[in-house]
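Some chains omitted; the rest stay in position.
Letters A, B and C mark the chains as written, and numbering starts fresh at 1 in each.
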Amino acid sequence: MQKARVFVMPKKSVLDPQGATVKHALNALSYGNVNNVRVGKPIEISLDEKNGSTLEELQEMCDQLLVNPNIEEYTIEVIKK
Amino acid sequence: MKKHEDTITPEVIKKHGITEEEYEKILGFLNRVPTLTELGIFSVMWSEHCSYKHSRAVLKLFPTEGPGILVKAGEENAGVIDIGEGWAISFKVESHNHPSAIEPFQGAATGIGGIIRDIFTMGARPIALMDPLRFGDVNSPKVQSLLKGVVSGIAHYGNCIGIPTVGGETYFDDAYEGNPLVNVFCLGILRHEKLARGAATGVGNSVVYVGAATGRDGIHGATFASEELDDNSIEDRSAVQVGDPFLEKLLLEACLELLHGHSVVGIQDMGAAGLTCSTCETASRGGSGIEIDISKVPMRETGMNAYETMLSESQERMLMIVENDQMEKVNSIFEKWDLHAVEIGKVNNSGIMTVKNGSQVVAEIPVKALTDEAPAYHSSPCKPVYIEKAQNLSDCEIPEQYDLGDIILRLLGNPNIACKRWVWEQYDHMVMTNTVVLPGSDAAVIRLKETNKLIAMSSDGNGRYCYLDPYEGGKIAVAESARNIVCSGAKPLAVTDCMNFGNPTKNDVAWQFRKCVEGMSEACECFSTPVTGGNVSFYNENPWGAIDPTPIVGMVGLIEKEEHVRKQWFPDGKGKIILVGPLGDEIGGSLYLKEIHGLKRGLPPRMNLKTEKGVQDFVLKIIKKGDVLSAHDVSDGGLAIALAESCINIHQDTITGIDAKIPVCLSGREDFALFGETQSRIILSAVSEKADDVIEQAAKGGVQARIIGDYGVDSFCLKVGSKSIKIELPEIKQAYLNTLEELLKRNE
Amino acid sequence: MKYGVIVFPGSNCDHDCFWVTGNVIKQDVKFIWHKEKNVNDVDCIILPGGFSYGDYLRTGAIARFSPVMESVIKHAEKGKLVLGICNGFQILTECGLLPGTLMRNRDLRFICKDVYLSVENNSTRFTNCAQEGQILSIPIAHGEGNYYANAQELTKLKENNQIIFRYCDREGKINSYSNPNGSLENIAGIVNKNGNVLGMMPHPERCCENMMSSMDGIVIFDSIINSLN
């Protein structure tokens, strides 16, 4: 695998003040139908051409560094060229 | 009410941290089996965190009375003292150790949020923060990430809400491995007549909820803080609370605006044990009863039951008692700040806390059962066996053949001494434009724009000393704090404290606790600085045992005039260095022993309170007279380090040299004279013409003082006994200013 | 003259700006709540520092939709003065009164400390009391002050002499060591093409009194008064 995207999102049970504030702002801008917003962090990882990573390795990176399991959850998407 | 015998099994009771005897007591108060919600309410209110059940008796030793005290310790959310001209200040320190161990960023951030709420509920505008911190070995990557998380969490919350963090402590020792201490201090200012109370009075008055919606955050946080951390605690992660400093800023402005009107009778923040604690404590203080309907509580999540609602610790929420017909006025102020206040109940005179969910009663408990009648335990303190062994140290165990200049540099670059600007530069320490003495000097000083006075504040506590001798260590914590305050030109006023200890049901921890409190109390009496409030944090343990007993003292002092303000740095130009206080070579418990020789042993320095008071009174007098230009107290690292620190003006990025001579004392050891931490010593600077006069004045007052050399030369020269040390100034600067930063960058 | 200090939810240097303009340099000043729509009676509007709307999403992104901003833009279009400090600068770039963007600091950390600025252009309404090349000591306090503009914008800024302050060291050297946050070409403050809107990351309101670590901020407030006389 040469390229992957990790979506780190605040857990549903955890307060997301940023999401709440953005929702308010969108409502105020006349997008009254927006009823929930969550703001997270996508991380795009490019890997060596010759030396990619397995899905397990990517999961390891998440668990070790990229994601704070206390308050965040994640999914991994592989980007094909 | 339904019968609940089936749900309330012995396991459930145990899981709530309630002992068999305590459960019997609950049955006695209710005359029936509690509902699960009620059991939850008892468990949080009777937790150590809310009830102080293992510390109440001992804390009574603290002196709490004084001439200017407007609100005494324990009466309200924070103490309040008069500073003249109709103005008062309110301040307090809190711990957020356990949440920060689990989730450093949010744990520290919500700690700041909580202490700020404690202060503005008194009607005071918060104007300064400090953050006394303790971590494990700074060389461990884990500790570094903890440190980074905690510091950025404090920065995130404090900076965003716009209250300057002007001081604190950062200390590393293996004893705190896995159990960091994150204490937070906040100070606010108010007019006497604006003082707010946390009491629910006036039958028929509205109980009003305002702020963030309630989610499942931190459920059982309060009991959690009263249990030891074990590896399973990682599983408790759903308990993490997330702070929203922006919302708190709105809440703060709205509440202060509202409190300055006359519609609010009582106010309390929802901190630990959230809705439960705020309702029963306000009712208890008001001698009243309260009835709330939780179906009216704004919820962030769906499907929360009564138990979860009552125990949630969602942040940024306040409870207010509003006069019957004033809801409209209250609403209009909150709406201006895009906040929404909801009436969730009424005050009555039943003496009972009634919780309904719509029409169904889910809890009905006598208020006093949760507060005044909560269990209290008398511990059986017992001197730990390690103490005698640890105190016992003979000089010959300390190798002598070291290069003293090299040791000075190593100590200056030791993370426990090196400049902490990596920390405080991440904090907005200037917002509000009051910070007159920036972080880095003995005490921070802020001016009060409302008057011509200034306030000095310092936080201190030496776990090393307290581990070796909790009684002397307790005295020194207070004395050192007062010394820092005096060095800035202030008169010590009062104290808040945070007592960080291990498991209080262990007899040696109970002993450490009691001895520290005894020592602190004695010192507080001596400096006439009553304790106006504080916090106890027990169960600070890791798999290897209890942390070092670490009482943190937050002291506040008053400076009458701007001209009295002093910093620790030698001024520009040339002049004389004066040492006030005894010569000495008490090496036991010193940072030198720990960091250079790997020995956390020996008898820590003795604190003679009479000597200390004499030194402090003299120094304050001489500062006020204008005879001295700078003042710095001697603490960790001893005389050599204090002298080096006085040379480096961190904020101007300048350094000056000294030429000084230090006599060797009884032990005959040069290293002891340089690095011993004998107490009650302050380094002053004066222009040459004034120096002799200062010495003479000291002599008249019966205070030891001597000229030990000159500042304003080209290098750092020390003569000690027969040895001479010379260090080039850039080396000193490099070691002191850059090591911590470089250490932390290395792993980025 | 009369200053108006805008208060957004989350502003936290509003009182500091009010104090300096009102109590230190003793001018008329009033707060303007962000929901107000009329700012006609003031000569110079200050957008203060702080964390408007918590800086959520992006700094300044939500504040620029505050009702008051329409009048601020009109005020600027009339050629009247607008001073954006820190978060105020961020709002000014978001609403298009100034070019570029303030990104996260190079080291990803919030930085609060005194820095030196060199006055790159002293012929503006905000700097006419300074010497060209004068070095000012003024504190910064921000997490997102890393100025970025694309090549075209940068060329224009230079052509029109719109770069007002650059970070430098005590001797005036402008290089990466004296750049606290990674800003493009050490840019610390810029004006619009007409020279009536200044955005700067450093906080002049924090250094106007003897008790503070410097008094260099005064130069900017003095220049403003001077330009109105």
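The working rule: a contact is a pair of C-beta atoms (placed from the backbone, for glycine too) under 8 Å apart; a residue touches a chain by one contact, two chains touch by 3 or more.
Please read all numbers here as calculations on a predicted model, not as lab measurements.
The assembly described by this file has a subunit formula of A x2, B x1, C x1.
One rule holds in what follows: only the chains that are shown with their structure count from here on.
Contact topology of the protein chains: fully connected, every pair of chains touching.
Annotation: 36 Å between the Cα-based centres of chain B and chain C. Taking the mean of the C-alpha atoms as each chain's centre, chain A and chain C sit 34 Å apart. Of all residues in chain C, those touching 2 or more other chains are 53-54, 56, listed in ascending order.
Residues of chain B in contact with at least two other chains: 244, 246-247, 338. On the side of chain A, the complex with chain C involves touching residues 17-18, 21-22, 25, 28-29, 39.
The touching residues of chain B, when paired with chain C in their complex, are 152, 155, 159-162, 244-247, 249-250, 337-338, 421, 424-433, 436, 438, 447, 449, 562, 651, 653. By the touch rule above, chain A contacts chain B in their complex via residues 10, 13-17, 20-21, 24, 68-71.
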